[in-house]
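A protein chain is absent from this complex, but the other protein chains hold their places.
So that you can tell them apart, the chains are marked A, B and C in the order they are listed, and the count of residues begins at 1 in each.
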Amino acid sequence: MTSSDNGKLYFDSDYMEGAHPAILKRLLETNPEKTPGYGSDPYTASARDKIRTACATPEAEVFILAGGTQTNAAVIGALLKPWQGVLAAQTGHISTHEAGAIEFTGHKVMTLPQKLGKISAEQIEEALEGWAGDGNRDHMVMPGMVYLSQPTEYGTLYSLAELEAISAVCRRFEIPLYIDGARLAYALACPKNDVTLKDLARLCDVFYIGGTKCGALFGEAVVIPRPGLIPHFFTIIKQRGALLAKGRIAGIQFDTLFTDDLYLKIGANAIETAAAIKAALAEGGYPFAIDSPTNQIFIVLSPEQKKKLTDKVSLSFWENLPDGRTVMRIATSWATTEEDVNALCALLKESAR
Amino acid sequence: MTSSDNGKLYFDSDYMEGAHPAILKRLLETNPEKTPGYGSDPYTASARDKIRTACATPEAEVFILAGGTQTNAAVIGALLKPWQGVLAAQTGHISTHEAGAIEFTGHKVMTLPQKLGKISAEQIEEALEGWAGDGNRDHMVMPGMVYLSQPTEYGTLYSLAELEAISAVCRRFEIPLYIDGARLAYALACPKNDVTLKDLARLCDVFYIGGTKCGALFGEAVVIPRPGLIPHFFTIIKQRGALLAKGRIAGIQFDTLFTDDLYLKIGANAIETAAAIKAALAEGGYPFAIDSPTNQIFIVLSPEQKKKLTDKVSLSFWENLPDGRTVMRIATSWATTEEDVNALCALLKESAR
Amino acid sequence: MTSSDNGKLYFDSDYMEGAHPAILKRLLETNPEKTPGYGSDPYTASARDKIRTACATPEAEVFILAGGTQTNAAVIGALLKPWQGVLAAQTGHISTHEAGAIEFTGHKVMTLPQKLGKISAEQIEEALEGWAGDGNRDHMVMPGMVYLSQPTEYGTLYSLAELEAISAVCRRFEIPLYIDGARLAYALACPKNDVTLKDLARLCDVFYIGGTKCGALFGEAVVIPRPGLIPHFFTIIKQRGALLAKGRIAGIQFDTLFTDDLYLKIGANAIETAAAIKAALAEGGYPFAIDSPTNQIFIVLSPEQKKKLTDKVSLSFWENLPDGRTVMRIATSWATTEEDVNALCALLKESAR
Partner (left out) sequence: MTSSDNGKLYFDSDYMEGAHPAILKRLLETNPEKTPGYGSDPYTASARDKIRTACATPEAEVFILAGGTQTNAAVIGALLKPWQGVLAAQTGHISTHEAGAIEFTGHKVMTLPQKLGKISAEQIEEALEGWAGDGNRDHMVMPGMVYLSQPTEYGTLYSLAELEAISAVCRRFEIPLYIDGARLAYALACPKNDVTLKDLARLCDVFYIGGTKCGALFGEAVVIPRPGLIPHFFTIIKQRGALLAKGRIAGIQFDTLFTDDLYLKIGANAIETAAAIKAALAEGGYPFAIDSPTNQIFIVLSPEQKKKLTDKVSLSFWENLPDGRTVMRIATSWATTEEDVNALCALLKESAR
């Protein structure tokens, strides 16, 4: 199943490899040690401290959970009051690919139309004012928080100005802003990005730093800049099945990712290899479905191109277009090799006409 | 934090160390490979096959989740119908230490009094007949399944005869029997145990093979002997936040645990070290709170003994007794060292009077 | 607060008056009798029989609940499996004005764009095929049933041909079709309607016959043509807080509504008075927001018209238009008086310019 095993290339997603070698090395080194469970070990404590420092929020609460859907459901379920729902882009991960996890917690995902996978401060304001001004609002779900992804499900980025505007709306209406950073390392490493961890900590009420897709075996670190925002979150995490007994396994991973700024650098390889692939695509005249600056590339393939390419390279299906063509996704990661990129670019050249 | 680091001994629980070295070795070897996500990788497939073989259920469905509470909530929530609850011992993990995870899925935990941490076929039958014969039963929660733990939360074991009787009652009333095997390796390695994996597969409708406490970094393997019992369980797992993106990390661990019968042997060290400690306790005249044949030992300490001991060894608090004494738990594991056991036995001798 | 009390007219909704006099008469007559509770009384039995006869479904199960949102949540929550959601028009009552009641049961409302408040067989088919053909479908909510309203929230009607097409799609995909008949009497009495109770019973898996808006004090009668579709629905109704202790109070109302075809005739007054008002509106040149054949009329008012009119007549706010105008709703009912209609028509004439 490795790229070289059967001659096939794999560019399906950014969670196909294991973990960054530095993580495995530390798991190995610490393996025989005995530590208390549930995140009360010294490695998790150290990871928390380093994350607080990286975010310039010395008071922040940090919780490490196992996966993205789990994290979204735990955070959103904990932030919303019974009469509230969460505003999100129609293409937001919680709206589409989490199997109804938010609804399972009893809350509506209130979708807004997206542009390039993003929603705007204006749309959010309009939704909040729409609810507030509706004579039937007490019969309706109140928009009680905002969910964004950075980068988005389409690999695009919110600019600092966009986030500041959204944050300002949320604060004016006194509802929390939550950012899903499943692929955050790829935003942080992107030259077009102008939003730092410190900005996120300043502008959000809760956000999570993705590990699973960014070099860890698993793990997402939830940051709550102002402590006390979610009382008894530990127990809520336990109740939602999201508490790891051997918490240190997650702690060690984030401790490593936040040692020597590894997390800030780990995405660079994905961005660079994606850029090389995008150049090859452009040269080959492949239409892009969306202009995305990070590690996800969305291309439009004719049936022939799709057949030709997917015989030799595994890609993600995205969407069938009415004209018979297909949108496919190419994803690079922190672990993508130059060898695989070269092979893919050669293939793209070959299939271009 | 290692036993030798600060001179303190740690016998708090069986999830204090990392993973069995064979697991780490294979994680390291396979780390650079690319595999598809969500359990569709070849390592998970291999783990499933080996588990099916070990259970003699070639058709069984096997799903690997991350932790015990998560697994219990996903399975029980999926098995119960809206009008049903789950029968469990008052001391069952789902009744006490899962923060209301079952109730969060909308279902009542219907507790029965326990003896040595266990409930009996007679009690279950009585509960089922009680409901069926109650004129108000349509206003009441129907007992819709049975939850047991093997070993129990008190380290005791259901005998084969007991399980057969319970299974027969469940089948007569057509409700599923589910067994939580968080510490199953310690049952399987116990000389007093007469229940095999094959027996579990034959007598239960669903059970899980615990990894977290039995040599894995994390992971619990749910076995559904008769396929199709829980339709769309994959989506339910996703919805409950229990689906791992890099499913292979869990798959590799169970593939290793079920290679060369490692899982059947891994608990032996815990049983042997526990036996040595029990001998030292008996010799020192420490009263046992319960007679438990596996890796958990429950002792009753006077305030002085408690102080003296816990200065030098970390144990789990269990319960305050009305007479001022305290029940404490000593737990051994697959990784407990002879050195630590000897040190503990010496301490126990010293504190005995 | 009566129309004559303060000189103001009330056309806000169809639930402003009490009950049909025949209902009150029977409540009075039967008041001292003693009957068993929870729907096991002879009046409810009689109502059930009459409804079965009216629907030509001698085997149907009939349950009487108190209100519409309650009924929708109980039925939809009982029909859906954990991995499923309900397809509905974006303007469906469950999508907009039930405060997230469906999501509270753990399920997503999967909205489709509407035309005249309706969705089509084609749209439903496309949604079902879209899910079935999506490579990520196991990570997505499966559309597990269809919700329609007859008449719709805009007062429009599904034709028999439309319902037959929708029913055929549902049966092909083996998912239930559920119809919310909160205002069903106004459909049945409308000359443009070609869908009978018998058609509903033949084409739906569950539907409810609205009482609250159609002459009762409260009450909605759920009809399940094929018995056994929802096991233990009585207990689910109890669990959802929807079981009336004095069930006979609801039973007597439906028994009365289904005596001498009262339910089939009770809506006629609303349709006739609405027709008179529509004629006056058309004559006055008021633009209609939608062409609706039943008892709800949606008109577009300029700010001046709105002020002028609403000083003297109470209407329902519907929607602000971008051009500054407002959509308002005029609703008639089984109890609307000729006197009030004449007064309204005079006002409309007066405010027309």
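Basically, a contact is a pair of C-beta atoms (placed from the backbone, for glycine too) under 8 Å apart; a residue touches a chain by one contact, two chains touch by 3 or more.
Nothing here was measured: the structure is a model prediction, and the numbers come from that model.
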Sole contact to the chain not displayed, among B:85, B:176 or B:267: B:85
Option from C:110, C:124, C:204 or C:242 whose C-beta touches the chain left out: C:242
Contact with the hidden chain (one of C:64, C:101, C:223 or C:280): C:101
Where the missing chain touches chain A, by residue: 77-78, 81-83, 106, 138-140, 142, 231-232, 234-236, 238-239
In chain B, positions touching the absent partner: 82-83, 85, 96-100, 103-104, 106-109, 133, 135-136, 138-141, 317, 320
Those residues of chain C which, in the complete complex, touch the missing chain: 1-3, 10, 12-13, 15-19, 21, 24, 27-28, 30-37, 41-42, 66-71, 73-74, 98-101, 104, 212-213, 217-218, 235-236, 238-246, 249, 314, 335
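Note that in this section only the chains that are shown with their structure count from here on.
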Chain separated most widely from chain C, comparing mean CA positions: B
Per-chain Cα centre nearest the global Cα centre, belonging to chain: A
Interface residue identity across copies chain A, chain B - same or different by half: same
Gap in Å, rounded to a whole number, between the CA centres of chain C and chain B: 51
Interchain centroid distance [CA atoms averaged], chain A/chain B, Å: 33
Numbers and ranges of chain C residues touching at least 2 other chains: 82-83, 106, 138-140
